[in-house]
Structures are given as structure tokens and as C-alpha cells.
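Every protein chain of the complex appears in place save one, which is left out.
Should a chain be cited, it is by its letter among A and B, assigned in written order, with residues numbered from 1 in that chain.
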Amino acid sequence: MTKTSITLNVNGQTHETKAEPRELLIHVLREQLEITGPHIGCETSHCGACTVDIDGRSVKSCTLFAIQAQGSEITTIEGLGGPDKLHVLQEKFKEHHGLQCGFCTPGMITRAHRLLEENPDPTEQEVRFGLSGNLCRCTGYQNIVKAVMAAASELNQTEVA
Amino acid sequence: MIPGRFDYHQPESLAAAVTLLSELGDDARVIAGGHSLIPMMKLRLAMPEHLIDLKAIGDLKHITVADGVVSIGAMTTQAELIGSAALADAAPIVKETALQIADPQIRYQGTIGGNVANGDPGNDMPALMQCLDASFTLSGPNGQREVRAREFYEAAYFTTRDDLEILTRVTFAAHGGGYAYEKQKRKIGDYATAAAAVLLSKGADGACSSASIAMTNLADTPIYCEEASSAMIGAGIDATSIETAVKSCLECIEPVDDNRGPAEFKKHAAGMVLKRAIDSAWSRA
Partner (left out) sequence: MNAEAKTIEERQAALKGLGTSRKRVEDARFTQGKGNYVDDIKMPDMLFGDFVRSQHPHAYVKSIDTSAALEVPGVIAVLTAKDLEPLGLHWMPTLAGDKQMVLADGKVLFQGQEVAFVIAEDRYIAADAVDLVKVEYEPLQPLVDPFKAELPDAPILREDIADAKEGAHGARRHPNHIFTWEQGDKDATESILSSAPVVAEEMVYYHRTHPCPLETCGAVASMDKVNGKLTLWGTFQAPHVVRTVASLLSGIAEHNIRVVSPDIGGGFGNKVGVYPGYVCAIVASIVTGKPVKWVEDRMENLSSTAFARDYWMQGKIAATPEGKILGLWCHTTADHGAFDACADPTKYPAGFMNICTGSYDIPTAYLAVDGIYTNKAPGGVAYRCSFRVTEAAYFIERMVEVLAIKLNMDAAELRRINFIKKEQFPYQSALGWEYDSGDYHTAWDKALAAVNYKGLREEQAKQVQAFKAGETRTLMGIGLCHFTEIVGAGPVKNCDLLGMGMFDSCEIRIHPTGSAIARLGTISQGQGHATTFAQILASEIGISADDITIEEGDTDTAPYGLGTYGSRSTPVAGAATAMAGRKIRAKAQMIAAYLLEVHDNDVEWEVDRFVVKGAPERFKTMKEVAFASYTQAIPGVEPGLEAVSYYDPPNMTYPFGAYICVMDINVDTGETDIRQFYALDDCGTRINPMIIEGQVHGGLTEALAIALGQEIAYDELGNIKTGSLMDFFIPTSWETPDYVTDFTETPSPHHPIGAKGVGESPNVGGVPAFSNAINDAFKAFGLTHTHMPHDHWRVWKTANDLGMHA
């Protein structure tokens, strides 16, 4: 099999790796770069567990070949915040019990991040519509929506201040 | 769900893409947003040996409105359609439709070109394009040609596009008047149980001055309801004329049984969706 050199920019770091053209971005991220925050849930682009941010777009990385992401800026949950400084969304998901098993959480937060970048002051309905590409089996979404609304409100207050 | 092997090509010009496709022939597939093709490849229902990715071809991504004509590059994503102020002004029905396609992530990736070229009866844009009487630009080894959306679809996944041609652009006239795209689906991310695109204009006399109706996922191609559309012109829009139009449209469709329900139900749902769409379009006319 022919592996091609691929350069991926993930969370501000450049990774040189080799992959076949057919290798899906989610597999290269998880197995080669050991970025395991994004998960595989359905493989048919319905569940959104594999959501990453690519050049300012939320993308289901199970339905994109890694080679197609070459040269793009990729952000995963790991790039949003870490132990030293959590992202407001990470804080709010904790505070409002917006997660249970945690499997959908990385994709959900990554998607919510892009939603708030595009629409900093969403209505509850806009949050529900904006997160509708991410399935959660545990929470019933109510607390996820609450967490995203709370994050929006806090981000807006910070900006005003 | 692992796709088979292929070689990946990313030509930087349309000419290069057309040449490459001509050289590789049947072994190659063109990929745009990939949200139809990649799942098929993961199921190994599609196993192309070569993928020609159009993403690097800059002139395939544009939305222009000039002299009342809208031109959209094939690689323009649904999200870009939704975000375009010029398009919202010239043809608001496009945004209304795009918002009902799949989910946010897929709309960032899915393109108008992929949606119309694929020939999937479940896709929403083909019926919309027929409703708008859009034209598709195809580029192939023998040059460029235009095909009307109303003449493009032959059967499920079969279109008049030659395998060596690439769909590069859709063009249509900006629409005035009232518009609606109504879609019944089981949930976000689903294809239509039934959907209808409707454009209606109101003349100075209060009667319908132009009408165009097309339907999604109710046959193996999108359905442009020519008779119903022309019958509405010149008449007032009321319960009776809507009833007549719906009846006429329902004669054009041939839904099939699937998990969304039996054909009988879909016919009924189609009538409801159509009524909603006509009501909504007329109220905006």
C-alpha cells in the first residue's frame, strides 16, 4: 500500500505523518496523532461524536479523508482548553451537568464552540438547531442547552467588561 | 466501515480536472463535499480507484448576482448559501431549502454541486433547481454545455451528465414574489418523507402571475409539476385552486415504500406538504 506524507495542523501544532489516501481523518487523529478526544459513534455522519473544527467549520471527521484536511487548521476538544485554563464551555458543561457518559461531549463542545463563534447570543431554539448534528444518548439535551446558553452569557459579559 | 483503496488527486484548475477525469475514465470519481460519496465508499458500495477532489479549484466556489441572474459555483457549500446576503436577497428560497438539509456539520461540507449532480432522489436541491428553472453548466472533454435542471434527471443516480463531465455551476434567475420550501422528515438529518418547493407571484390584479412547483423524494427523480404550475397562472389562489393544484401534482409523483412509510402515506403527506408550501408562498407573494 502507498502511504503519503501528510501534514496536519492540529491545535496549533504541525504534525507530519504518513497515511494512505483512504484513511479517514478521525482515524489519523486518534491512532497516529493520539488525539483521542473526538470519538467514533456511528460512522455514517449522523452522531457528531467525531466533530472537529476545520478552518472555522464544524466537520464530522469520520466523513473526511485526512489528506483532504492537509493545510487546514484543525481544532479538537484538546485545543479548546486544558487543565491550566478550561474553555468557558467546558466549565459550563460541568456546572450544568451537561454530560453523563462523556462520549459525545468532545464533539458536542467543539460544535458548541463554533456555534457561539458564529452566533454569540443565540436563543434556546438556535442552540437546539445549532447542535442538531450531535447526538447524545444520556442527557436528553436539556442541560446541554442550558450549559451552552450559560457559556454564551458569560462570554458576552466578559466581552462587555 | 472502511473504504477501499484509491489514489487521491487534487487538481488546481478545472481544465486539469477535466483532463484527469478523461484520462482515468470509469475508475475515477469526482468528490466535492463527500457526504454522499464517502459513506458509500465506507460501505464499499462505491470503490473508485481514483478520487478527484475539486476543493483546490478556486473558481468553483462563488455566489454572484448580476443582472438578475444568480450564479453559484458547484463547490459552494450549503453553509455558504445560507450565509450569503446577496443570495438571500435574490433568491431567499435557496436559504430556506439549505437550512432543511441534513445538519449543521454536513451543511459546512455539503456542496450545491454535489447535491444536484449526484442524482439522489432524496437530495433537496434538485427539486429546488427545477422549481427555479435553473441551468447546470457541465464541463467535459468536448467543452462546456448547459443543461436545464428540468431535463437533467433521468432516474435515481442517473442524469444526463456524462461520466467524463464535471458539473461546475448552477445559474438561475433571481425570483421575486412568494416562495416556500416545505419538508416533512422524521428528524433532523433525515431525507424528506415529502418536500415541495413553490414559487408564486401575485399580479396587480391579485391573481397568480407566475407559478412553479417541484417536489422532492416522491419519485426516482425530482418532480417538476408543469401542469399544476401553469394551471395556477392567471387564477386566484384559494382553497379550490390549491386543491386542484395539489391534485395535479400528486398525479406526477410515484413514491415508493420505505422506512418512512408506504407510498399511500407519502402521497397523503405530499399533499399536506404541498398545501403548506403553497399557502406559505402565497402569503409571502
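In the analysis below, a contact is a pair of C-beta atoms (placed from the backbone, for glycine too) under 8 Å apart; a residue touches a chain by one contact, two chains touch by 3 or more.
A quick note: this is a predicted structure, and the numbers were derived from the prediction, not measured.
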### Message
From the list A:Val59, A:Ile74, A:Leu116 or A:Ile144, pick the residue that touches the absent chain.
### Response
A:Ile144
## Note on the structure
It is residues of chain B that touch the chain not shown, namely 1-2, 4-5, 44, 103, 184, 186-190, 193, 259-262, 265, 268-269, 272-273
### Query
Which residue numbers on chain A touch the omitted chain?
1, 20, 22-23, 27, 30-31, 34-44, 46-47, 49, 76-78, 81-83, 86, 90, 93-95, 97, 99-106, 109, 127-129, 131-145
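As a convention for this text, only the chains that are shown with their structure count from here on.
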#### Entry: Rounded Å distance, chain A centre to chain B centre (Cα mean)
29
### Message
If we count contacts the way the header does, which residues on chain A are in touch with chain B in the complex?
### Response
1-2, 4, 20-22, 24, 43-46, 48, 51, 57-60, 63-65, 67-68, 111, 115, 129-133
### Query
Residues of chain B touching chain A in their complex?
1-8, 34-35, 38-39, 41-42, 51, 53, 55, 79, 102-106, 108-109, 188-189
